[in-house]
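Shown next, in structure tokens, is the structure this report addresses.
Only one protein chain is missing; all other protein chains are in place.
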Amino acid sequence: MRVVIEHEVGKSLGNITSDASNSVVPDRVGLPLTGGALRLARSILRYETVRAPQFIDITDDVEGVVASSGVSDGWVTVFSRHTTAAIKINEHEPELLKDLSRLLVSVAPEGGTYFHNDFTVRSVNMNEDECPNGHAHCQHLLLSASETIPLVDVRLMVGRWQRIFLIELDHGRARDVVVSVMGCEPDPPSEDGAGPQAGR
Amino acid sequence: MRVVIEHEVGKSLGNITSDASNSVVPDRVGLPLTGGALRLARSILRYETVRAPQFIDITDDVEGVVASSGVSDGWVTVFSRHTTAAIKINEHEPELLKDLSRLLVSVAPEGGTYFHNDFTVRSVNMNEDECPNGHAHCQHLLLSASETIPLVDVRLMVGRWQRIFLIELDHGRARDVVVSVMGCEPDPPSEDGAGPQAGR
Partner (left out) sequence: MRVVIEHEVGKSLGNITSDASNSVVPDRVGLPLTGGALRLARSILRYETVRAPQFIDITDDVEGVVASSGVSDGWVTVFSRHTTAAIKINEHEPELLKDLSRLLVSVAPEGGTYFHNDFTVRSVNMNEDECPNGHAHCQHLLLSASETIPLVDVRLMVGRWQRIFLIELDHGRARDVVVSVMGCEPDPPSEDGAGPQAGR
């Protein structure tokens, strides 16, 4: 079976007019690609959160998993295994994180009234240490459990300001994030001594 | 071509300090991986919804597709083919679903005023049976068309409380959800009689 990696450079896709006042001009920007054997890798990262909302920048850890995965070109999916902790990409600027936290709290404040918090009515999924966290589930509804990011040359193709956050919405505890990597190795492994560009 | 599946266990990534008051300690938690031939599988699930907002737990169906896909380790993407029906992961607790429904209605109530509902002005995408559903599109903007979930040992790597929902935002009708699975078979198929761990 062949694995073919292809990248088009500089091929114009024509003009777009999404509405009358637009002057959108699509263009392609080229990046070099290399190829090799297909690899799948996965790691679970565990974090101890301390409060909510808490934005934990896990970008360096995700990059660490990618670096050790042996995958050069492909994808990484970052997945939170929790219904009250989310994964989102945004800028890591401390003042901005205050704004984002304030928005989440305004959407669903912890002190609000939630059916989920009425333990006199609820009968499903009740634990001995059940905490009222309807606000955290509501905030999560508007966020995401995962982000999928393309990889090139063993690097995340994120933009200059993009950082990956685990967002704690409930209260401090252990949280698991699954980092899954799929793609090709940088070099064709010892086929005929040719370089990574050979045979493409 | 080789397929390499790799998983790192217990390798520390060092300390994270996402802000001054954090004491976040990342750690890796190991899960066993098995490998084999690469498989792609896909099924479309059709549901008849009855009202909006309606949260339909499709987790068992997604697990059924995964079980019959022959894929052991990889990913599943669950995709709604609709602009007024979303896919989200949250907890399946009946009282909580009332909270989530209430939040969606508060963000964009059906009785609100929407340009999309003004059929005296609108000229695009008009059908004979067009219903005013601006609220459903607005709610969908804050949700998602898809979720991507890692797989290990033919199981979704979801956490204890995570369930996958198709969320009807408009009104009862037939809805199609595409479930796509990609990954490796549990065992290398009859290469040299060795077990699944051989040659890795």
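In order of appearance the chains are A and B, and numbering begins at 1 in each one.
Here is the rule we use: a residue touches a chain if its C-beta (ideal position, glycine included) is under 8 Å from a C-beta of that chain, and two chains touch if they have at least 3 such contacts.
In this text the structure is predicted, and so the values were computed from the model without any measurement.
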Quiz item: Which of A:67, A:96 or A:174 touches the chain that is not shown?
Solution: A:96
Quiz item: In the full complex, which residues of chain A touch the absent chain?
Solution: 1-8, 11, 13, 16, 18-19, 21-31, 33, 35, 38, 73-75, 88-96, 98-100, 103-104, 142-144, 147-150, 152, 157-159, 161-162, 182-184
Quiz item: When the complex is taken as a whole, what residues of chain B touch the one chain not shown?
Solution: 1-3, 37-50, 54-58, 60-61, 64-65, 68-70, 77, 79-83, 92, 94, 97, 107-108, 114-116, 118, 121-122, 124-125, 134, 137-138, 140-142, 144-146, 148, 176, 178, 180, 182, 185, 189
